[in-house]
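With one protein chain withheld, the remaining protein chains of the complex are depicted in position.
Chain lettering (A, B, C and D) follows the sequence in which the chains are written, and residue indices restart at 1 in each chain.
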Amino acid sequence: MPEPTQPTTGDDETTTPAASPAAAPATTAGAGEHRLADPADEVTEINPGVDIAPEDIGVPVVSEGERLLEVDEVTLRFGGVVALNEVSFHINKGEILGLIGPNGAGKTTCFNVMTGVYQPTSGAVRYLGKPLGKRKKFQITKLGIARTFQNIRLFANMTALENVLVGVDAHHTTGVVSAMFRLPKHRKEESQGYARAMELLTFMGLDGKADELARNLPYGDQRRLEIARALATSPQLLCLDEPAAGFNPAEKAKLMELIRTIRDQGYTVLLIEHDMKLVMGVTDRIVVLEFGRKIAEGSPAEIRDNPAVIAAYLGVDEEDAS
Amino acid sequence: MSTPTSAPAARKPATRGFKERVDHLPRSVKIVLWVLFALFLFLLPLLNIPFITTEGSDFGGVLFTVATYVLVALGLNIVVGYAGLLDLGYVGFYAVGAYTVGVLTSEHAHLSWVVVVPIAIVVAMVSGVILGAPTLRVRGDYLAIVTLGFGEIVRLTLVNSQWLGGAQGISDIPKPPSAELFEVPSLDWSSGAPVVDLDTTSTFLKFGINDFVPYYWLALGIIGLVLLFDILVKSSRVGRAWEATREDEDAAELMGVPTFRFKLLAFALGAAIGGLSGALFATKAGFISPDSFQLLLSILFLAAVVVGGAGNRWGVIVGAIVVGYFPERFRDFADFRVLVFGLALMLLAIFRPQGLLPPRRTVRAKRADDRQAVLEEGEASA
Amino acid sequence: MLLEVKGLCVNYGRIEAIRDISFTVDEGEIVTLIGANGAGKTTTMKTVSGLRPVRAGTVTFNGKDITHLPSHERPVLGISQSPEGRGCFVGMTVMENLEMGTYARPDRKTKAVKDDLERVFELFPRLKERSNQAAGSMSGGEQQMLAMGRALMAKPKLLLLDEPSMGLAPKLIQQIFDIVTEINSQGTTVLLVEQNAAQALKRSHRAYILETGEIVREGTGKALADDPAVKAAYLGGDV
Amino acid sequence: GDTTTPAASGGAAACGNYKIGMFGALTGPNANLGIYIQNGVNLALDDYNKKHADCKVTLENYDSQGDPTQAPALAKKAIDDKKVVGIVGPAFSGESKAADPAFNEAGLVTITPSATNPALADNGWKTFFRALGNDATQGPAAAKYIKDTLKSTKTFVIDDASEYGKGLADIVRKDLGSQVVGNDTIQQKQTDFSASVTKVTSSGADALFFGGYSPEAAPLIKQLRDAGWKGTFVVADGVKDQSFIDNAKDAAEGTIITCPCVPPDVAPDFQSAYKAKYNEDPNTYSGEGYDSATILLDGIAAGKDRASMVDFVKAYDKKGVTKQLKFDAKGESADIKVFAYKVENGKIVSVGEIK
Partner (left out) sequence: MQNLIDNFFSYTITGLTIGAVYALVALGYTLVYGVLRLINFAHSEVFMYGTFAALWVVMILGGHPGAGVGQVIFWVAMMFVAAMAMSGLVAVLLERVAYRPLRKRNAPPLIALISAIGASFVLAEIMGLRSRIAGWVGLDDTLRDYVRNSRNNAGLPTIIQPQPIFTIGGYHVTNVDIFVIVGAIAIMVILDQFVKRSRLGRGIRAVAMDPEAAALMGVNRDRVIQVTFLVGGIMAGAAAVFYMLKIGITRYDAGFILGVKAFTAAVLGGIGNLRGALLGGFVLGLAENYGSAVVGSQWKDVVAFVLLVLILLFRPTGLLGESLGKARA
């Protein structure tokens, strides 16, 4: 599949710069004597220096602090199961909002309602003041809401770069005709899209793996690639569903930093996570669900001491749990 | 740290494929090679190369058949290979194209071939949309049976509708306008070495009833155009959207891909190319009947795509050549040719499970798997 | 010695996921493997349960060499795994998933199964509530519970748990570890893989630390938990 | 131009090594019909080659399996073989329609011993000749038999949608007029006729005419009999094939078969020669095959080549084993007879000409 505008993807044997040095540590370990690796080099560095701010994509921009998204009295039933029960909360532009709660509380379902996977039984989700209504999933993405998945769902047989490009394409309009005649608009979109995708990969520290098939990436890289792909759609709101699942403490710390950096670039973040240290450390505000109902909302400090939250979610020995 | 998934040792020159070696040639050499190759393809029916040339049936006609298979395979590859939609009724579009030509040039009107072919493409494309719009919402294998049903509905409608010529079909389909430019002599190998045979010639482009070579030339030209189209579209956003849809439809949708629209687009483009191919077939055959559009043909088309390597355009071309050519080559086996062909399909499936020329993604996966197999047996040291 | 792994090497293609590792699990123990992402923990588990072919080395279970035994014969011997990523049968109901756990049990038709089911429902009341829900529509954490419950239904001699706490709420993580301790005290040997190293080490008799496919350290759970280097690398600096 | 000179002297040096082609189903479900013809053709060749041992003519087989889609490629193959000076066939109407335009363009003469669809002669093909009566006579004859001999008042008509079957059935329908109590169309290769069976039985028909071939006729009558239908089954030449009886077994008993083919005893010499060679009586269209081949062989003997053969056949007028062999301007046979046959005790026996 020759792709003229993307010179590095055409050749599947291209050396990926980051791959070779990474192989080294395995051989440097002495025969009998083992030393524990420095936790720092276990985590791929991100590159906060790269600018990945959302491009101007023509969606109305709200200023910092205003309401970006509002969940209004949303109820969702699956047969007898009430997954969401009159849940209301909102997300302000520029904040990091945590969404926590016991297993099966309805957090992922909440994402699904916000991204058009499910239609609420009653209630509404309003984005920039307007109800999402019956919009299709891809239309909602174009409006500026992007997400990652609790169980990773990359395009397994596409390269990392291609995965991100699919996200970038969300705002492109090239059709068959402009591709066929290689119209200027098409060329511009391709080259700009490619540049942006590389930027995002670099930001996530994945630039060395641009040509790896997604399914061959290690678990952690796959999680990061999911975030890169979501960012590629230039969202106003980024929804992360348990991005730290399966990470060790050192990796979690890095992720925390990453989420902050993303926010600082101008994105709004909604975070589902069970790791309290991460949630408490990074969020501005937290909403707690239990059995599909909102049981608390407030700053991390308030939530930490909320007896209902402790009873339902944190358990007594919070220290050990994190 | 993360263990690398590819390491430098894999890039020994020895493992370099043919493609890479060609890629490293200077540009001018490449162009010359391409021109020579194209010339070779054009002259192939006249070279009468021993062994390759079919004894049992007219080689020009066989090459034309192969060319229509190639065209069909390119179209079906968009549907099956790129968008991942299993279509078992592709012959329906082929029939729509052929019958549009038949009806408009012979049965009910006498329009010129030049006008009719574009109409056939459009009609086929529209039929693709009409079939796709309601049915593309059903998933996977359900689509397979629905499309299969479509193919049969088309055929049976042709059989049973007198307006379309019924089971007896449509005959006297006119030839395309000829432009008799020059004659091309053929080679004669009967003495063991090639001798230019000036008596047996083909006229460029004289569309007669008994020399199929010009039809082959026409088809070859059209294949070139379709290939170019395919390359340009596949390497654009459209191609990526298809691939993403095939990989994970929900995730694609959530990344902003209007999957339904792209599936429908794939269906319509595939149908258009199928219709074009059918139109060519009708032109050359001069006679079409519903028997020419049996369900079995859909299956052979699919076999061409899959055997070649769904998703790789060069692969499906090779697959189409295999499926179109071998049954003719096997005519020597007379009554046993279908048996031999069936065996060949099974052997290909078993020994080339990823197709003859797998798409890039599977080439990689395959390489990894091969190495893996070796290493896991413990026969190699890493 | 219930499980003995000797000189094990496993590859993914040319990647050596595991290089020459050896460890043992004694009857009645909880043994933990810890290590960073990609260290080879899951690969080790899969090799013990037969899902990955072995390039070199041996796996011995209960005195029997099972290195090349097909994976589906291992549950019969008493090895059961709750896989990473859960591996629930998404189209089956919760109940059917649990019944799948008993597939290889010789006493699957007896009342013992019923009792075990009761116990699993006691441990995870949510599963009982939803016993007719399709596993695929359960939440992430609920599926994790289901995977654990299914492994318990197999009543194994050796239980392999690959990150059982992944995706679980803090309160439930406590419970999971309590359950592990409890079933262990009732005689099930456990081989555990955890990112939640602090908890895991506290509960286990012994532990091994894996790094890029090799065992770099081993010791009792307590000793490792107190080791400053281990603390720095895997416990996030606190505890 | 050079029509008369070379072979007229009959010298070995001038031998053209000519071939004639046999075009029809030699394998496949309808192979029997093709083979009956081929046997006749071979007999004619034997006769010729005995007389012309120094310059034998050989037979080239073009096995279409009766499938129209295979026909054009086979026609092309025959055309490309310059030694082939004439074709016996194509045997079936469907394949004739597909292949004959190419023969016409190439100027290669075809004499069909069996394809009976009337419309074939209306295409203006200069190379088309038919050595038997077409369905424009067979159809009315069948209708007449149904009306006059069977005295049927309620007749059901089924066709198989093929060039031949539908064409013939439509003629029968027209001739029977108002006594047709029901119509149906089936598909070739169909095996389950339950819906048609219900239609026939419920119509109260006392006779059924089926236009089609034996692979469908056998299961059709079998299923009708199983359902208790007692009327008379009338079919045409497409079913005059031993395999019909082999497969329909007892259900075939009493079936009336019309055919523009002569019964073997009309030409006793031919009958005994055939029997000597094949150990059985001449069958459907064996005699017509013999005659068609003989015309071409006479042309070869007269020194004709491919180009001059057309005019030779056009002008031909001789007595053959089946009839006076002479063609009109459209290539139709001048001497036409239709016979009726009946299945009795597992054999097809002649019950005389339908006049």
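Heads up, the rule we're going with is that contacts are C-beta pairs under 8 Å (C-beta built on N, C-alpha and C of every residue); 3 or more make two chains touch, one makes a residue touch a chain.
Keep in mind the model is a prediction, meaning the values are calculated, not measured.
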Per the touch definition above, residue among B:32, B:49, B:109 or B:145 touching the missing chain: B:145
Contacting the left-out chain in the complete assembly, out of D:123, D:179 or D:247: D:247
Among C:22, C:58, C:137 or C:181, residue touching the chain not depicted: C:137
In chain D, positions touching the absent partner: 27-29, 31-32, 161, 184-187, 189-199, 201-202, 214-215, 218-219, 222-223, 225-228, 243, 246-251
Missing-partner contacts on chain C, residue numbers: 49-51, 70-76, 80-81, 83, 87-92, 96, 99-101, 103-104, 134, 136-137, 150, 154
Touch residues of chain B, complete complex, unshown partner: 80, 86, 134-135, 137-139, 141-142, 144-146, 148-150, 152-153, 156-157, 159-160, 250, 254, 295, 299, 302-303, 306-307, 310, 335-336, 338-339, 341-350, 353-355, 362, 369
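In this section, only the chains that are shown with their structure count from here on.
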Assembly fragments, chain B aside and the remaining chains unmoved: A, C | D
Co-neighbours of chain C and chain B - touch as defined: A
Most centrally placed chain, judged by C-alpha centres: B
Centroid spacing, where centroids are CA-atom means, of chain A and chain B in whole angstrom: 41
Set of chain C residues in contact with two or more other chains: 16, 36-38, 212-213
Multi-chain contact sites of chain B, meaning residues that touch two or more partners: 1-5, 7, 10, 368
Footprint of chain B on chain D - complex, ascending: 27, 63, 67-69, 72-74, 76-77, 79-80, 94, 97-98, 101-102, 105-106, 123, 161-163, 166-167, 185, 187
List of chain C residues in touch with chain A within their complex: 16, 19, 36-38, 84-85, 126, 130, 133, 137-142, 144-145, 163, 166-174, 195, 197-199, 209, 211-214, 216-217, 229-230, 232-237
Interfacial residue positions of chain A with respect to chain C in the complex: 25-26, 29, 34-39, 42, 78, 81, 100-105, 107-109, 150-151, 218-220, 242, 245-253, 274, 276-277, 312-315, 317-318, 320-322
